[in-house]
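What you see is the complex with one protein chain gone and the rest in place.
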Amino acid sequence: MSQTVTTVSVVARDRDVRRRVLETVLQETHPAVVVDSPPGAGKTHLVETVVATAAHHLRMHVGVIAPRVEQVHDLVRRLRQGHPFLPVQLLHARGRLPDPDILADPGVVSVDRPANLRRGPGVVVTTAAKLAFSVPDLQAGQFDLLVCDESYQLPWKDLAPVLHLAHRHLLVGDPGQLRPIVRGDLARYEAARHKMHWAAPRELLRQNPNLPRLQLPATWRLPQDTVELVQPSFYPDLSFASAVALADRQLGFGAAGIGDPVDAALDQLAAGATLVGLLLPARPLEVDEVDDEVAELAAHVVARLLERAATWVGVRQLTERDIGYVDAHVASNARVRARLRAAGVGPATMTTTPEIWQGSQRPMMVAKHTLSGLARLDGFALDPGRLCVMTSRHQLGVILVGRDGVAAALERHQHDTAERPSGTEDAQWAGWRAHHRLWTALDTMGRLIRI
Amino acid sequence: MTLSSTRGLVRVSKNPDCHLQAAMALERVREPEFYRSVTGTEYPGEYGERVSARRRGAKFEASLRQNNAAGLRQVLGPLFGWDLDSMAVRDFGEEVPGPPTTMRTLRLTRTRRILGDLAAGREVPQLLIQPQLALPTGSGPRQLEFVSPDFMVLDSAAGIYVPGEEKSFILRDNVAEPGDLDLTRRQAGAQILALRAESRLVGLADRVANRAVFVMATPYGMKPAPPVVEQLDAAVYEIERAVATIATVREELAMLRSTGDAPLEFLVDEIPTHLQEECHRTCILAAYCEARQADSAVVLGDGAADLLGADMRLDRVRALLQGAPPATAEERELVARLTVAGRALGLEPDDLVRELA
Amino acid sequence: MNATTETLGRVLACHQGRALPIRSTFALSEDPSPVFAIAPIKMVAEEIVQAIAFGDPDGPPQVVTRWNPLSRDAGDLEIFAAALNDYVEAVARGDQLPRFWLPHRSALTVVELLGHRYRTNQMASDSLRRMGWQCRAIAEEATYGGQQAVAIAGEILRAHVLTGQAPIKDGHLGALLAWVAPVAGRDPAEVADEQALVPASGVLERSIDDRVEGLRREAKRGRGPVAARARAEIETRLTQGALNEWELLLEARRAFWSLGLPEGPGLGPLVAESKRRSLYRLQQDLNPPSRPHSLARLVDDHEYAADLAEDADVRGDLHVRELARRKGRALLAEVVRVEQPRSSRRPCYVTLRTTQEVLRVRQGTALRDIGGRVEGRVEDVWEARGATLLRLELTRGVQRSRVPVVGDVTDWVDTAPHDLRRRRREVHDAMQAAASPLVYDQGVVGVGTSGSPSVDLLAVAERLRRGA
Partner (left out) sequence: MDSTEDLTDTVEGLKAQREELLRAREQIEMVLTRIDTQLDQLAPPAPAEEHGEPSSPARSRPRPLRLMVLDGLDDLGWMTFSRQMMLYLRARYGRDVSPTRFSSLAKDEIAAFTSKRPRSVYLCHGLVHDRGEAVKRLWGRSDWPLEQRVVAPTTGRIQHLKLTERLCEIARTAGDTAADSEMLRFLAADHAKDLPGVKARRGVFELERWQDIALELLEELEPRDRERREEAAERLARLPEEQQLFGVPEGPLFPLPTPGRAAGGRPS
């Protein structure tokens, strides 16, 4: 009862914020609006809503950009599905044709030259890079509104060149995930007056602190149990709750297990826990060393989910496609892939790095803990964005596999106080704190199952 | 120069597992003399700050503090919400000069009174130069370290002072050297903890955030760079850990001396040490510790110590690579790892045997 | 290089009593002629030059000493300024890559600070200001990945060898050389520790420094014989200090070239880039980037330089490539199918088969063969019978003579730098011209509200979706 009431109020709040976003972007005349979104909050849905309202209702010429081609293609599909009458133009690189389904869609006009873009009400979708490279061929104020999806994945240097193309801007993104990677002398970039390497919304707001910043209050992906673990660890400044009812996020099994620790972890998930750790005994490993036993364990968990006919209660039995594996290291992913094949699990189970997982979801996830086996913790392992992505892709649950000894490694860790450029945020400390908080919570809740 | 106060805390924070270093800090040893007592020889390397470094530091501080601290007021006022012309300054360097033995307690008394005034809502100065704080390192009345920020500036928004450091380190295009930042941040970490401890006495501890302000130099003479406010959670955490280490080592020393009044140099072999690469940069005893662990993995650095175990003999590693049968599962695993690593260097197992012949 | 490989290398070096090369090729192109070497002695903490030895490392150096380096009068640096400029003019005339050798990073910092202090100093002469910008240009060039113009001996050696001591000790050039050029009959570890007792960061030995500091007080006391003697002694000691530093630099340079590795085959583009960048900067006074468009360009330039350097390394050095292979960034594959409807024309599809476990490819990844003949974009990735198959659409090298044939087995790498700088410059120029207030002004504020807030846009949006 109380969960239902909570869910209802979250949904209502979410609607209010969405309405407020529409008003702020389309009825007020702020030059830019930033919307922070927790994972699974329906960012793309929001983008779709704003774009369709602007283009269709207000007859605006709208530009929409995203960092990656895949994200752009996804946006086009979503716009076409939700608003089939909306004129969509896809501006793509000459060497990279759109996916065949998009090419085949008569409602999408694909162009590779900005000069061929038609003006007037409607939407142009493209990558930030393509739009930037088109800037010399476009006019200032070309768009009435420019929307940037997944904007926290974009460095300011890649967004700044296109901002003059519109009078109004909407930047939507998830502030807790991986920051954009920019190579070079970061200390020098940090010391500069303009932080061209920062995530675009961060720098935009630093330079223009009076711009409106709204926060989506609900996640439609993560169950509340996950929210209670993930939000305090990775989103200390963004409060949100689950908008989905407990009953809609239940994992069940068609077959009983054999009672080993893997089953114990799965049974915890079936009992309502959504984030569970499954740990092999501690063993020190190199940062980039592949842990065969953990790879084996990860594959075993996926196989066991399938063997036990894992089911999204009331929805469907899970297939290989419904399960994903995320690992920070390419080599380790490859080993898990090999182990999965050996266990009879096909390529439909996506195994890749958090960078690629951003923006995707699966009912069930298996993730290798980024600190597993590490005697010495580095910035890569401690990056809060990485673990945040790994623990926020699931709709039903995630099993963190790895080595025990994480708590000890965190305690032992000597914080570096030298390398961070002067006056900048301490991302490593934020990462350590997030890791510490999550691990302590899991341990306290009895969610760490040791093999 | 003694290993005490903030200097000692910073050193311990860099290597909290070395209890000998903590004992040296606790007993405020003068390092070169302690080295002589332990090794029987004079320390052969360079020790202590050079004349030009001392002179530059003093000149930089003086330039910021002269004329009613005009230099400091100018850079700090706007940052902390004060009109720089109406900032009240108390300079304890001018108020209470003298040797540390007498000066520290007097400055501490005055600093405490000002914090008391702040808690009571009375008028307080916006800028304190060379205030004095005390950081407890145990429960006893003498178990404390004196901590002296270069200055503290009142933050109008937070209603509490923020410790600050003046450093003559040169920023190039506003970029500081990591080593300089490391030291400064840890010093400030100790200052934050000490300020929190002092503020606790007057009920203001909650206002003390983990932040400090640094005023550093530009390449242009004594001109200060724009000040930087730093969030220092990690540095504070590391200094807290150093304080805990000091408390532990105090107890360990008491145990060791329960049957006799042995001076520290006689206890060196009984106190745990922890050699790490950083020791070579900071500790006068690094070469001594290294010599005691000659031909073990730790002499090849932290990476080798992590991989092989600090105490593993290098001759055993060589023997394993030359085909000696592994005695344990760990050794077997190590050989496998090193074999893979060899290929990255273009060396097959036979090549390794040859290289080690 | 991971810690295991490094540890193994150090174990081997320790056993053999000499440094172990960890590259199969040099990452630095052959020294051009002429070369300019700089070995400064600084005043501790002030980071001010008090002596400097410079010139052609194959000849005797010139030495400038400054008995009172804190004085505003910097006339004594004129000789250095002139020699530096002569060198710059000579390489510019010959359109050559300039090459500056410095002993260690501290020396570069001193050079950089010379740049900061004199480039815009209105009290300094034109030639000193020019020296200022040239020094900044040297420091600036050193920040680029793969650059070939500034050789910092300590760093370049460390990139090529592992010693048998802890890495932190390698930071001392003397201690590093004890392993790279070991003294016959002596344990390099002992020699290194002896060397480390004397600083190798461009400062005088402690006792000499203290002596010079003392003498300076006397030297400042006037023009009498005592002051003159003090100045003379300072100059002697500073000259000796600078010559010691010079010798250290020469020894390091000799030791480096004595490693006798072949030059990396991918260095050509790095040399060209480095030459272009450094000659441009050495010949004109440029303000450091501070506005959004110039900072964005700076970041892009560095990213491109890093791409080029990575590509040169992976393609040119076997050890680096092996490490890349372990990360899936290089893959050994066999060409199993070539589809090219019209010879030497696009489209051209090549299917690769690899059994390598670790791969970092997905749809859209750009791959290039190790010889750099062809380049393509991954169109599809699938698994079949224990192998991974990649279908590539070639974007470069579709001529018949270059298209690989079925059965070819070669390495493919994902380091394919694209020089988009010309287009980027146009983009940044447009950005600058448009000067969006969101980017160039600070603290823009919305201009209030317009339109009719009485319309519930969420309801509109929902109707629109329902309408679908």
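Order as written gives the chain letters A, B and C; numbering starts at 1 within each chain.
Heads up, the rule we're going with is that contacts are C-beta pairs under 8 Å (C-beta built on N, C-alpha and C of every residue); 3 or more make two chains touch, one makes a residue touch a chain.
Keep in mind it's a predicted model, so treat the numbers as computed, not measured.
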> Of the chains that are displayed, which are in contact with the missing one across the whole complex?
Replying inline: B
> Of the listed residues B:G121, B:P141 or B:P325, which contacts the missing chain in the full complex?
Replying inline: B:P141
> Of B:R104, B:R186, B:H280 or B:R337, which residue touches the hidden chain?
Replying inline: B:R104
> Which listed residue (B:L264, B:V335 or B:L352) would be found touching the missing chain in the intact complex?
Replying inline: B:L264
> Which residues does subunit B use to touch the chain missing from this display?
Replying inline: 2, 4, 26-30, 33-34, 36-38, 66-71, 85-86, 88-91, 93-98, 100-102, 104-106, 108-110, 112-113, 117, 123, 125, 141-142, 144-146, 253, 257, 261, 263-266
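Just so it is clear, only the chains that are shown with their structure count from here on.
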> Can you list every chain that touches subunit A and also touches subunit C?
Replying inline: B
>> Closest chain to the overall C-alpha centroid, by per-chain C-alpha centroid: which is it?
In response: C
> Out of A-B and B-C, which chain pair has the most contact pairs?
Replying inline: B-C
> Just curious, how far off is subunit C from subunit B if you go by their C-alpha centres, in Å?
Replying inline: 32
> Residues of subunit B touching 2+ other chains?
Replying inline: 173, 302, 306-307, 337
> Using the touch rule from the top of the page, what residues of subunit A touch 2 or more other chains?
Replying inline: 188, 286, 289
> Along subunit A, where are the residues that touch subunit C in the complex?
Replying inline: 15, 18-19, 22-23, 26-32, 49-50, 52-53, 56-57, 69-70, 81-85, 95-96, 132-133, 135-136, 140, 155, 157, 160-161, 163-164, 169, 182-185, 188-189, 192-194, 196-197, 204, 207-212, 286-289, 330-331, 334-335, 337-338, 341, 347, 352, 356
>> Show me the residue ranges of subunit C that touch subunit B in the complex, using the header's touch definition.
In response: 1-12, 14-16, 20, 22, 24, 43-47, 109, 112-113, 116-117, 164-169, 189, 193, 196-197, 199, 206, 209-210, 213, 288, 318-319, 322-323, 326
> Which of the residues in subunit A end up touching subunit B in this complex?
Replying inline: 187-188, 190-191, 284, 286, 289, 375-376, 414-423, 425-426, 428-429, 432-433
